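The complex is shown incomplete by one protein chain, all other protein chains being positioned as in the whole.
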Amino acid sequence: MKLELGYIDIKGIRFDDYNAIEDGVLVVNPDELVKPVLEDELIKSAHFEIAAPGESVRITPVKDVIEPRVKVEGPGAIFPGMIAKVDTVGSGRTHVMRGMAVVTAGPIVGFQEGIIDMTGPGADYSPFSQLHNLVLVMEMQDNGATAHEYEKAARMAGLATAARVGELARELVPDEVEVFETPTIAQSYSDELKDLPRVAYVMMLQSQGLLHDTYCYGVDVKRTLTTMISATEVMDGAIVSGNCVSACDKNTTYHHLNNPVIQDLFKQHGKTLNYVGTIITNENVYLADKLRSSDWTAKLADFLSLDAAIVSQEGFGNPDTDLILNCKKLEAKGVKTVIITDEYAGQDGKSQSLADADVAADAVVTGGNANELILLPPMDRVIGCLDYVDKIAGGHDGSLRPDGSIEAELQVITGSTNEMGFNRLSAR
Amino acid sequence: MSKYKLVHYINQFYGGIGGEEKADIPAEKRAGAIGPGLALNQAFGDEAEIVSTIICGDSWFNENLEEAKKTVLEMVREDQPDVFIAGPAFNAGRYGVACGAISEAVKNELGIPVVTGMYIENPGADMYREKVYIIETKNSAADMRKAAPKMAKLALKLAKGEEIGASAEDNYLPNGIRKNFFEKKRGSERAVEMLLAKINGKAYTTEYPMPDFDRVDPQPAIKDLSKATVALVTSGGIVPKGNPDRIESSSATKFGEYDITGVEDLTAETYETAHGGYDPVYANQDADRVLPVDVMREFEREGIIGKLHNKFYTTTGNGTAVASAKKFAEEIARRLIADGVDAILLTST
Amino acid sequence: MVKEIERAGLPVVHMCTVTPISLTVGANRIIPAIAIPHPLGNPELSAEDEYKLRKSLVAKALDALTKEVEDQTVFE
Partner (left out) sequence: MSAKAYKVVTNNPLVKERLDESVELYFFEEDTHRDLLERVRDFVHKGYRILTHPLAGSVKPWETPYRSVMITAEKEDKIDISSLEMIEQAIFALEKSKARPVVLNEKVLVDFQLIDLSLIQSALPSAEAQGRH
């Protein structure tokens, strides 16, 4: 599959009474953009705010981060199966509004995490601190609907808003164009590729229940067997996050759209390695599911005649078991494997980092210790609400100090210890 | 601004006194920097200097450990340095152990920050890496040119009271404390590079080494059991009733050592378990179910074993949580050997 | 713990209910025990039979200490 990504660089966002992209600045009419969001009867109130890099702004509690994209050529539309009809995406041309994101914020559950600071020490840890953020703050009706329904309403509102914003880039001339082409099995044995080591990416997706699920073409991933997807489909929004907890190491929709492992494997494709495919596998609660899914990972690796693989994780706890199972079974097939994870080594860094371990996991990349403490100074403006900061994971007694500063573990910061290797943060 | 003051510890060889034949010379102190200290001084620039150098024979240090530590500590105390620096010892085993031991003593007893340096396979590295900062060097003195700036950099940070970075940043051997830092490249790029190295059979370093799965060779069998002293050790948490040492049920900070002289049988009235890792009902009814003192006494009377050691040792670690038990085990083993025990019967739940 | 004591120079016989864990922690002489909460006993037996059971297990363990082993060995 061949996909062209045309990047439209966004250097700022402002409100006005019309919608456009002017000289790299996104202009939006917030009243107009919020209307369709409010059509969902579960959403009591919603409004937009803007946060730019370097501003003294704290966004919390963050649910999802989404990059606006629009499909300009080729079948399907962005976020198929979720807000567009099911149709195979991943070919043709897609425009990307680079440098910005739609951030959804607002409480879904009472202990929700997720802080993005636009300046100060916290800004070093979230990749979203460097983006121009259009924040959609939502408050849910108190009408007895379940948290699951709220999560879905918030998820859909975010995706639909990002798609609407993305439409503004449809007719623009990109600042840069990049082409990605995934090989078929036959093409992976072409003269240029056949002598290079065959490498696949194994992407683990959180699939644990209605508030921490991932969707692929609209299907709940916990109901799937391990399967394959074209990396370009992922770039077109085939995979979206339905996860509203675990701020530091959940993969937001933005992470999926900009999957760094996919990007870095493409950079080496045809040079030092042969990136033959992408395998997606789930992280279920039921142990037999874990065994089956990891068996399937190894089987697909076999089908692809892999020499090597990179496995990325999402979350901590029982997914450590999936990670180790995948690694062990791949290595047992002779597939040289590198895994990407993060650590929970305690605030003092002395505890064992993972909940599972095996000698086969001899090549590990870490996104850092999520338990390490950080002091976040007060910000001039808070988008969302601080009510929840004292309750978020990684906060503790007295987290929120009278002056508005927060002492907490890194796990409160959205995307801080990402397990796709999105960040430079590491630990030793 | 005045310079930070350092005291440097080196062995007889690097002190220019002589090789193995001079390894028994006692510690002596000289003013200023000598040998490797000159390279360190150069790396310090204007910020710090070595005010005195302690030269000590490796054999003398290791064979007179307590006296040697006392002597050297006194020499260091006189100069009140901002930082104490030892070695680097490269791959010299006894020198490495001495550097580790004296650095630990200076740190703990004088409260002065310390830096040493050695090769990762130096026996001193495993013994002291979790106790003091050990700069990783190559296995020969040819690495001094590269090692000196690394040791100097960390020493200066310690002198200034600056925060020490992760092991990979400040070049010390991993000390069991995970610490965050920012790499130059993002994780995915590091993963691809690591994968290519692994594919091509090149060296790479995992960012998170899995817990230790190493093995140890079996000790030879006991030739004559009827002459052997056998000790009981348990990870099942058996303690005298009331848990006099208050051993924690999990994540314990200590182990128990209890005298069983004259004890023939463990009963519900006298012993119990402090272990939090299993249902304690059965062990509390009869602790012999975990620590078989009753049958061991019978074997002792029958002459099957020479003697049941008069102390037993107990810990409360879970079967799979081995890391925490390591330090306890080293100390328990030291005491058992000192008491002339020949073999161990270790029970786990 | 087994490993560290053996490393220090003393032969150790490990009586352990879950032998795979004993193998993982590096024991070289291993005697399978009865159950986790009562490795050297069985509360369902009479006191006398339970004592006999324990005695036979410990005898097996002591015997293992007199056997040379090359590698990790489970004495069934």
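So that you can tell them apart, the chains are marked A, B and C in the order they are listed, and the count of residues begins at 1 in each.
We adopt the following convention: a residue touches a chain if its C-beta (ideal position, glycine included) is under 8 Å from a C-beta of that chain, and two chains touch if they have at least 3 such contacts.
All values derive from a computational prediction rather than experimental measurement.
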Kindly name the visible chains that come into contact with the excluded chain.
A, B, C
Selected from A:V109, A:L193, A:A360 or A:C385 as touching the chain missing from the view:
A:V109
Could you please point out the subunit B residues that touch the chain left off the display?
250-251, 276-279, 318-321
Even though one chain is hidden, which residues of subunit A still touch it in the full complex?
109-111, 146-148, 206-212, 222-223, 243, 245-246, 250, 283-290, 315-321, 344-347, 351-352, 355-356, 371, 390-399, 408-409, 411
Missing-chain contacts mapped onto subunit C:
17-18, 20-21, 35-37
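Convention: only the chains that are shown with their structure count from here on.
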Subunit A to subunit B, mean C-alpha position gap in Å, rounds to 42
Expressed in whole Å, how far the mean CA point of subunit A lies from that of subunit C is 50
Where does subunit B touch two or more other chains at once, residue-wise?
213
Residues touching two or more other chains, restricted to subunit C: which are they?
none
Tell me, which parts of subunit B touch subunit A in their complex?
166-169, 174, 176-192, 194-196, 198-199, 204, 206-211, 213, 323
Given the complex, residues on subunit A that touch subunit B span 124, 197, 199, 260-261, 263-265, 267-268, 272-273, 307-310, 312, 336, 338, 340-341, 343, 345, 348-350, 352-354, 357-359, 361-369, 372, 410, 418, 420-428
Applying the document's contact rule, which stretches of subunit B touch subunit C when the two form their complex?
213-223, 225, 228, 230, 233, 235-236, 278-283, 285-286, 288-292, 294-296, 298-299, 304-305, 315, 317, 319-320, 322, 325-326, 328-330, 332-334, 336-337, 341-349
